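Below you'll find the structure, written out as structure tokens, and then a few comments.
Here the complex is missing one protein chain, while the rest keep their positions.
Let's turn to chain A:
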Amino acid sequence: MNFRRKPYLTAAVSAVLTVSLLAGCGSNNASEGSTASGSPAANGDKPFKGKTLSVYIGSNSTSEYIRSQLPEFEEATGMKVDFQVFANEQLSQKLSVQMTAGSATPDVFTIRPLEETKLFEKNGWLQPLNDYASKDAAFDLADFSESSLSSATANGNLIGIPMLTEQQILYYRKDLLKEAGIEVPKTLDELKAAAEKLNDPDKGIYGFVARGQKGALVTQLSSFVFSEGGDFQNGDKATLNTPEFIKASALYVDLLKNYGPPGVLNMGWPQAMGVFAQGKAAFFTDTSTVYPNATDPDKSTIADQVGFAPFPSGSSGAKPYNITAWALSMNSQSKSKDEAWAFIQWVTGKDMVKKLQLHGTPGARTSVWNDPEGEAGFPQGYIPVIQESVKTAIGHDRPQVIKVGEARDVISEIIIKGLVGEDITAAAEKANVEFQKIIDNEKAK
């Protein structure tokens, strides 16, 4: 009588699934329950005793430090924090699935403002934080740099508090440059000449490495484009086929194709950084915040030979990007908004930002940057490069549309076609048409 077992099993499974489906629906509405209390400090000790807060955070050095400080926060507020760390793409996907289902968790999460702000805001997934932040005098919203706040604002709603800022810089090998008697390149032309000179594949040293992976490469291409006087778009007009954009793309392709390591087409920052940290490349350009991978002796064989330089200038000067890479946001469906704000306030408050900065995480608070103590967490020569970069920087590093991911794929096609030996100008014309279509589609709605 073996056949009997199966239907019962399926019945049980389907019953469980049905119930959990219903339960899922039930939790959508009901954001009442916790409307009490204002600022946690005002209520004395443990104002949120017995509450639980769910936090999803993108994986980086910041997340690890915050995790280590959690017990202190839990002790002070009395709430329990369920703290989960995810890789960028997985986090983005997990958030979108949970937000679509109207889930009340996570209460707090990190977003990548330039990638996700417009879409998440449009979809109504994020709680505007304007009131929370401006009501709280001690929080001092004005302390955040203006460009960092603007990238976390959509339709006038502040939907995230900037946590981490980054700029594109040039990493180089001090020893190789010294040996060859080459100065640190100040212009893109000098960079190309130096990469050419240092490129020696027979000895396993490549002149230059950067991202060549579809989508991912666009942000690191941006500083090349800006420095040659171009951009992805001019208002609602795609500008991928302008001479400036093509010139910058051709240079990027030239550097990677002729002086880069093999297999560059499959390299995001971890792989490109890996090549550099294994001592296989003389120059590497990427975002400033990934420096620990090069300077940490556990991860890098050339830790003591890493030099930092501002992004070299092109025909329009040096124009690296300077952006808010991560911001902390609140779920609009959260049932514990006061608790959530208490957490955001704790992580992005002056004390923690300073602690984080001492720990090597570049924050967005002007007061901390101006505090000499705030610099102590970074390797020698890093801070001046960042300060130099910020002066002439551009506030975005990717196209400013809702469908950023799709646009990035279209744009990166220009570089990929170039790397496989096709005509860059033709590829740029084609990408421009497709990118224009994306812009027009969004405008039509």
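Keep this in mind: a residue touches a chain if its C-beta (ideal position, glycine included) is under 8 Å from a C-beta of that chain, and two chains touch if they have at least 3 such contacts; residues count from 1.
The working rule: contacts and distances are computed from a predicted model.
For the chain of the complex excluded from view, the name given in UniProt is "Sugar ABC transporter permease" [choices: "NADPH-dependent 2,4-dienoyl-CoA reductase/sulfur reductase-like enzyme", "Sugar ABC transporter permease", "Allophanate hydrolase subunit 1" or "Pyruvate dehydrogenase E1 component beta subunit"]. Considering A:213, A:289, A:357 or A:389, the position touching the chain not shown turns out to be A:213 (whole complex).
Per the touch definition above, the residue from A:267, A:309, A:344 or A:439 contacting the chain not shown is A:267. Residue A:99 is the one among A:99, A:129 or A:273 that touches the chain not shown.
Considering the whole complex, the residue from A:84, A:258 or A:278 that touches the absent chain is A:278.
Within chain A, the residues in touch with the undisplayed chain are 4, 6-8, 10-11, 13-14, 17-18, 89, 92-93, 96-97, 99-100, 102, 119, 122-125, 204, 212-215, 261-267, 271, 275, 278, 280, 332, 402-403, 405-406, 409, 413, 416-417, 420.
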